[in-house]
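Apart from one protein chain that is not included, each protein chain of the complex appears where it belongs.
Per-chain numbering from 1; labels A and B assigned in written order.
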Amino acid sequence: MSICADHGRRLGLIVNPVAGLGGRVGLKGSDGAAIQQQALRLGAVPQSLHRAAQVLERLKPIKDELMLYTYPAEMGEEAAKRCGLDHTVIGSIVAGQTTAADTARAAREMQRLGVDLLLFAGGDGTARDIIDAIDDTLLVLGIPTGVKMQSAVFAVSPISAGDLTLASLQGRIRREREAEVMDIDEDALRQGIVTAKLYGYLRVPHEDRLVQGAKTPSSGRDKAAMETIALQIIDHMEDEPLYIVGPGTTTRAILSKLGLDKTLIGVDVVWKDKLLASDVNEAQLLNLLEGRTSRIIVTPIGGQGYLFGRGNQQISPKIIKQVGKANIIVVATPEKMDALRGRPFLVDTGDPETDRWLSGYTRVVCGYGEYSIYKISYAGEN
Amino acid sequence: MRYKVWNMRRRCPKASGGKDALGEPNAITWWLIKEAVRMSENRAIVYPYIPNSVPRVKQEMLKGVGARSEEDFYEDVPEALRLKKPLNLPESLLSECALKRHVEGILSRNRTCQECLSFLGAGCYQHHVPAVCDEINQRSEFLTAYAGEPYDDHGRFQALFEYASMMGELLNMDVVNVPTYDGLQAAATSVRMAARITGRQEALIVKTIHPAVLSKIRDYCAPNLQIRLLDYDAKTGQIDLSALQAAISSKTAAVYFENPSHLGSLEAQGDEIAEIIHDHGGICVVGVDPISLGVMAPPVDYGADIVCGDIQSLGMHMQFGGGHAGFIATRDEEKYVMEYPSRLFGIAPTSVEGEYGFGDVAYERTSFAEREEGKEFVGTASALWGITAGVYLALMGPQGMQELGEGVMQRAKYLMAKLSKIDGVKAPIFAAPHFKEFGVNFDGTGKAVAEINAALLNYKIFGGKSLTSEFPELGESALYCVTEVHTKADLDRLVDALTEVVS
Partner (left out) sequence: MQSITEKRYTDGRPNLRRFHQAKWDEPIIFELSNPGERGILPPPIEDGIRDAVGDVASALPDMLRRKTPLDLPEMAQPQVVRHYMRLSQENLGLDLNIDIGQGTCTMKYSPKINEQLARTPQITELHPLQPEETVQGILEIMYKFEQILKEISGLDRFSLQLGAGSAAIYAAASIIRAYHAARGDTGQRDEIITTIFSHPSDAACAKTAGFNVITLYPDDDGYPDLNALKEAVSERTAGLMTANPEDTGIFNPRIAEFVDVVHKAGGLCFYDQANANGVLGITRARKAGFDLCHFNLHKTFSTPHGCGGPGAGALGVIEALSPFLPTPVVAYAGNRYYLDHNRPQSIGKVRAFYGVAGNVLRAYAWVMSLGAEGLMEVSKTAVLNNNYLLKKMLEIPGVSAPYAKGKWRIEQVRYSWEKLCKETGVHSEEIGLRAADFGVHYWTSHHPFIVPEPCTLEPTESFSKADLDEYVEILKHVAHEAYTDSDRVKTAPHNSTVHRTDQAPFDDPSQWAITWRAYLKKTERGKKG
């Protein structure tokens, strides 16, 4: 189709060959060489090659124009070969012993080559390696492969990743979204402790679905919804209390509207429309709270709908209790709510009692004068 | 049949004393009931509009899904919510023949504007409806379609795009919506659009507005807007510019006036009004009768920003007020387009060279005024009348619209002149140009409009709409309407009748 001619066709592909190894053998992730060896001993079969190939299969309609850059051997070359796609191999690795550093290097080199989209097969760990390596101008898409997938950068399946890639390279995608990259400390997880950190955001192509001639327009775009949420919050801000503002793009919109800089992956404190403190930790928060009324503004983080305990651990059980349940303001765009497909919000503060206390229903600000009543569950609840 | 079963249900338990411990019918009773159902279903009515009302088919389907009866499907409807007896409705008229006779019998109590000579207007107009308009809007393909995709229902999209395009020519504007309910809704939405675009919360409405439009604006804009009324000049019926100057401010979102006004006078100061509005950063909203635009200037030419109105004149029968549909037109600027709550159909190329495709423009419209968050709502409105108005404009063409407009004005002028000659009758009320409607004052006759209209009915004439209750300042006045359907003989007949009635 002629409309595609002036759009980029340069695609980067990184396959993390060990991603997902741990999952099928019950190892809660695949970070680290020792675990990978253990997984292979337990009979794990690498998933990523197969999944990456599934994606590449979908690109055959544009195979003549496609310029595919990939890393050697199991880091992408094999997948490209399997699908019979022309490709350029860059970089070098020690086959069978790839590391996170290889992923990061590959991502960096591909950005330098000016790829239009970077596709990676992996999990949260891989996404984290990539976010550290590139700047935020590069469009990235994850092929779901890993064991842990708290991040929101993955397509729902390899096939849909393929279609999204195709559409993106054909210039049929006109929207992007900022998607969270999160990762859980696997060592801690194996000891039964979940500590997920929000590492940042990657730009991901956002599917422009064929617009149907339905009778009611959809709820509008995420960005517009964030704007209206911000107005709702600001119009109802009180003078006295401190506002503890959790991480996220939705909460960022509130601060932007106030003309303030938000720490995207951290917690900020606002008082009387001014930034009182940025990127605070628990101790600083406790100090600030001393003798003052306060509110918490949070938005669910990641694809799983965590309100507390993932990426905003600074807002600890102690702080939550001090602020009080009635003073927690939850904000979420309708798009974010829809993505949960009816699953409840989750809390996992690390303190079971706080989790139980937080669970139940909460009012969610979804727009200007628009609310939802939504369920909160805690980890371990049925 | 079902009724009999219910009777049994009520009777049987008594006859057999057949209730269980909970007062429910016992097993024998249930058996009797089931038998009755079975027997009745053997003789069940087969409904012509319900193919699966054939008992055999029904049984087959029930069996197929593993249900005992349709009752199973209502498992989620609690007993307490179930109706325990059949609805108390009139006896059905199962045959089409009987139904036709029944309905026609009722309708025969009407007397139509074909049987009588009508001078009623006031928002609903007796223009000639070309036969082609009816032919097209009763095409099953259009009549029974709904909301299909541009691929299944290409014809609807193209017809409505063409409607909007022809209205665009008439109005000299590049954006026209898929019709909304009626002119009332179009006016109310136009005012709210203006409020969203300007971020202001006050609208000035000229008092010569159609009272129904005003009522609608009041209800529809109540949540967000202050409505203030503007006086008109008692002599000309036109806007009192000094009143406008005094009332308008930087808080004014919109000024709305109609041209022609509800009272028939044309507003000849449109450009001055628009200038005053624009000087204050407001939006000029004009309601217009589209059928006048073959001869009259489209409001955008004298400065209107949003133009709205009703298309009933353009090929719809009066239908006791059921032929209405509203339009809203603006310039092709993003700030206007994004505030439309209506659907807007656009044209675009397809994957095949030379093919026209259609779709919804700016489908996910997001209001610029986020606080209002008012894209309003959109639903089933009046699309079929839009298609019909398109047919009408295509038939009429530029020359037809011009000739029609000229002819209507000539007839109106003729009638006004003739009526004025009757003792005690004044027509028009206002010293202004008029299009097809004008006020007639009867104060000099000593008779009330109600009295006059009642007398005219004896001549098989529907006199003009009384203005006495809605515009008491005009005394005993009525609003008369003349269209191209009126012949000289019709007009003379009215004049003769009125002469007799008021003498």
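Keep in mind that, in the parts below, a contact is a pair of C-beta atoms (placed from the backbone, for glycine too) under 8 Å apart; a residue touches a chain by one contact, two chains touch by 3 or more.
Computed from a predicted structure; not experimentally measured.
Chemist: Wait, the hidden chain, what does it touch out of the ones we have here?
Modeler: Taken over the complete structure, the missing chain's partners among displayed chains are A, B.
Chemist: Where the complex has a chain not shown, which of B:L143, B:L229, B:A246 or B:A431 is the residue touching it?
Modeler: B:L143
Chemist: By the contact definition given up top, give the residues of subunit A that touch the hidden chain.
Modeler: Contacting residues on subunit A, toward the hidden partner: 3, 58, 61, 156-157, 159-160, 162-163, 174, 208-212, 214-219, 334-335, 337-338, 341-342, 360-361, 363, 366, 369-375.
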